[in-house]
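Have a look at this one.
One chain of protein is taken out of this complex; the other chains stay put.
Chains here go by letter, A, B and C, matching the order in which they are written, and residues are numbered from 1 within each.
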Amino acid sequence: MSSVIGKNIRLSVFGESHGEAIGCVIDGLPSGVKLDMDKIYFDMKRRAPGRDKTSTPRLEKDIPHILSGVLDGVTTGAPLAMIIENTNTKSGDYKNVMTVPRPSHSDYPAYVKFGGNNDVRGGGHFSARLTAPIVFAGAVAKQILAEKGITVGAHIKQIGEVYDSSFDMNGVNKETLNDVSSKLFSVLDDSAEDKMREEIEKYRLDLNSVGGVIECAAVGLPVGLGGNMFDTVEGRLSQMLFGIPAVKGVQFGLGFGFASSNAKDVNDGYEIKDGAVSLKSNNNGGVLGGMTSGAPLVLSVAIKPTPSIAAAQDSVDLEKMENATLEIKGRHDPCILPRAVPVVESAVALGILDIISE
Amino acid sequence: MSSVIGKNIRLSVFGESHGEAIGCVIDGLPSGVKLDMDKIYFDMKRRAPGRDKTSTPRLEKDIPHILSGVLDGVTTGAPLAMIIENTNTKSGDYKNVMTVPRPSHSDYPAYVKFGGNNDVRGGGHFSARLTAPIVFAGAVAKQILAEKGITVGAHIKQIGEVYDSSFDMNGVNKETLNDVSSKLFSVLDDSAEDKMREEIEKYRLDLNSVGGVIECAAVGLPVGLGGNMFDTVEGRLSQMLFGIPAVKGVQFGLGFGFASSNAKDVNDGYEIKDGAVSLKSNNNGGVLGGMTSGAPLVLSVAIKPTPSIAAAQDSVDLEKMENATLEIKGRHDPCILPRAVPVVESAVALGILDIISE
Amino acid sequence: MSSVIGKNIRLSVFGESHGEAIGCVIDGLPSGVKLDMDKIYFDMKRRAPGRDKTSTPRLEKDIPHILSGVLDGVTTGAPLAMIIENTNTKSGDYKNVMTVPRPSHSDYPAYVKFGGNNDVRGGGHFSARLTAPIVFAGAVAKQILAEKGITVGAHIKQIGEVYDSSFDMNGVNKETLNDVSSKLFSVLDDSAEDKMREEIEKYRLDLNSVGGVIECAAVGLPVGLGGNMFDTVEGRLSQMLFGIPAVKGVQFGLGFGFASSNAKDVNDGYEIKDGAVSLKSNNNGGVLGGMTSGAPLVLSVAIKPTPSIAAAQDSVDLEKMENATLEIKGRHDPCILPRAVPVVESAVALGILDIISE
Partner (left out) sequence: MSSVIGKNIRLSVFGESHGEAIGCVIDGLPSGVKLDMDKIYFDMKRRAPGRDKTSTPRLEKDIPHILSGVLDGVTTGAPLAMIIENTNTKSGDYKNVMTVPRPSHSDYPAYVKFGGNNDVRGGGHFSARLTAPIVFAGAVAKQILAEKGITVGAHIKQIGEVYDSSFDMNGVNKETLNDVSSKLFSVLDDSAEDKMREEIEKYRLDLNSVGGVIECAAVGLPVGLGGNMFDTVEGRLSQMLFGIPAVKGVQFGLGFGFASSNAKDVNDGYEIKDGAVSLKSNNNGGVLGGMTSGAPLVLSVAIKPTPSIAAAQDSVDLEKMENATLEIKGRHDPCILPRAVPVVESAVALGILDIISE
């Protein structure tokens, strides 16, 4: 198991849901970058629970506390360490999970892997709470990328049967991305928000949960980042993106839509525009041969329904080795997507920063 | 750019389509493994072009020549180096590609990245021909995995609008996997083959090409391989899979199908079966919290239509900086999927071998 | 710059001398290891300053505070994060260092590398204080190694012109290693301590400092760890050892003594002893062809005199670009070796743990 990633910018995430603190160390950051803490706090607020009925009523004061690597608000070039103290944890709620694994959670393989020694309270190190340090690191990365003219933004594309508009893959720009990432409920078409909230509420009242798709884009990338074979932009970003709990699919451009397509319809031709090479379409989502093509990077990730639901579920007792029925108490999200948007943005921003730093 | 991958089993792939030879070095293999060369040759034949009308009529004698790491047919534990000499290359066919990039190919970003120094003949190092060494390495990996009771197999799930059956995600077994991987045209339902061949022929006659989906599974994996965060089975396999040209999406289990699902329907419950913990369903494709769950690993990848088509396409002349029309001569696949099946199997086998070797 | 190391056990060290806290994250530890905190505290005490006249009178309460990865005193398998809060820092003492670099310190290259943004107070991230987290991590590693029957210990072999006895390279055992590592002033021959203290005092009174050699050994290692080429035990341990400030040389077995030797005298023959293969001598320090040979691992490192001395030194003013005389105020060690012994043990223990974990 490894909670460290990155070749040039190395991110090490630590902590357990009900432990003393969670946090991260970001190693390899450039020196001299002035950090806007308000922007960091805002992204952490986007991820934080307890905002409304779409998320768990659990209150977390996700206040990032920087221990090193920043002096007078400016990065020093030394590792940036940050911790968030855990408060308001109710370990009792999770007690029976220790031997009765929650369906579709990490509980069972973790039990086998760690021989029962892993901290199971609140999911331990497997808790989605560990995405808070990722969002912190991503918010730092976004500020460094902004200095290089690169902007990242994401929105909820689908929740259950409700859809937002999609990014114009060849036309999405900085303004659109900044707009969606300035929202607490990130959608392109504001009318989608109400419908999505209704969809979520429907599942919440049914003690159930629902999945969806988040679409993310980045603009301002130079041509030729990444490489083919084992250094593709797609592969490197995927390793970050699959690190987000509940992500079960990653696609670039048309992605699985390519399956029923033909080359005449979807090949991205070129033209000279304003004296420069320009793509006539961007079905490849800004990546050709594993390298950035100059068109916007556009990807989407599939998110499964939050597996923790209040309804009774079939499980087993790992000690007694007998069937068991599990009723998960505690506080759960009927839909994780609204909170997952800044996490996806962060994974993409960190991945791009790592790629661009070589 | 990096053509090296792997933490414990390091694969380095080299070569250019019209250069002297292509090949690979596999570093970190266990010693004492007896290699069945016929099995290796068969997988390479599955990938080789020129078999029938679904693929390019180009003839390649993909004869792998082992230079080191094997003595008397048994691995020594030293790096296994292999080369395939290039023959039957007609460089003249690709001449105009040097300044007029093929749409949806790597040509344009590669031109920018390498300042025009990259070998463009036949796609150079970006050629799909470079998947031959991957298939060789994957065939070696599959034999090592077989000794550990692990079997990998893949089939064409979709070409254009034609579908094969899907793997039974919770029931797929060794026999099924060995069966599909023993076919030159890998489908579960043999009746799908004819329909798929017709679909491909339709696009071929139209000087066009078509995309599809390949589904891959692995059985016999122990519980708890991989890890959460940045060591997920999904992320590690994706980095391999996106190294295959034309792959634009990777999903595990239901993948993007999770988007319109709810937890009650798709959560994978547990039960005691024959005295052991068993999953009642496997919508997660054998991975929970980034770790293997004990159920079969099931994933699928989206493949875009081969971008090289004979029809005229819009491009630009990178030297004259003016619009240009491109007609790609040469030999092309109207559909790459039949040949891509063993490549997907190989990427998955190599990824699993790397994960299991720690 | 990277403060992360390790392939299987990844150590990330952070903090700046006069910042809020220093610490580390250890990623990849096995679960289920019961930690003896007293042993950890003891090693940290060995490294801590202020014990006597051989070290700086600065008082540091190096109390490691574990944030994650340990539950009820047992490792969980999740990343182990630890912080040490900085107290008793007198930043004023170092003020003029910002533009006048201390000779033989990192100041000048760091100034160029970080454009003046690095935290220079107390050496910032370059401070030898950052060895405290290494000792913490090493003490954890030593406990994990002890469970596998592996023991690591080191002693001061030389300070200036004063020598301790050397390890018997083919006979050093667990008892000897535990004995030296249970001392605050680690020497084999206790009579060497007084002479070494006199030597140090001589330099202290002269506002000067003195270098030396630390010898380290490990026993209980299985045969065949490591590998040749780029996976040698020597190379992997060296990358850790050169991470210790002031280390300027690393040698194994006879090391530089091999230069004036001949094969007849120094080749390590074999014999059967008690039914097992045994080495008749161990001039190679337990490593042959980059792999452990079964004999004790014996290495030594050269430590330069602490560059911070109270005497006036020639330097330059980097802003005014003119010559300057520097008088370093603050608190300094006339000899770092007594405190460096547990740091060397830790680097070796962490390196061995990383090698043995694959």
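Following the convention adopted for this analysis, a contact is a pair of C-beta atoms (placed from the backbone, for glycine too) under 8 Å apart; a residue touches a chain by one contact, two chains touch by 3 or more.
Note that the coordinates shown come from a computational prediction; the quantities given were computed from them, not determined experimentally.
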{"item": "Among C:21, C:135, C:196 or C:309, the residue in touch with the chain that has been omitted", "value": "C:309"}
{"item": "Which of C:74, C:184 or C:266 contacts the chain that the document leaves out", "value": "C:266"}
{"item": "Options C:73, C:149 or C:224, residue touching the unrepresented chain", "value": "C:224"}
{"item": "Residue ranges of chain A at the interface with the undisplayed chain", "value": "7-8, 357-358"}
{"item": "Residues from chain C at the interface with the omitted partner, ascending", "value": "1-5, 11, 13, 101, 103-110, 112-113, 125-126, 130, 158-161, 203, 206, 208-213, 223-224, 226-232, 234-236, 238-243, 245, 247-264, 266-272, 275, 277, 280, 283-285, 288-294, 302-307, 309, 311, 313-316, 318, 321-323"}
{"item": "Where the unshown chain meets chain B, residue by residue", "value": "1-4, 10, 12-16, 19-23, 25, 27-28, 31-32, 66-69, 71, 74-81, 83, 113-115, 117-119, 124-125"}
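As a working rule, only the chains that are shown with their structure count from here on.
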{"item": "Interface residue overlap between copies chain A and chain C, same or different (over half shared)", "value": "same"}
{"item": "Distance between chain centroids, defined by C-alpha means - chain A, chain B (Å)", "value": "27"}
{"item": "Length of the line joining the C-alpha centres of chain B and chain C, rounded to whole Å", "value": "46"}
{"item": "Multi-chain contact residues (two or more partners), chain C", "value": "none"}
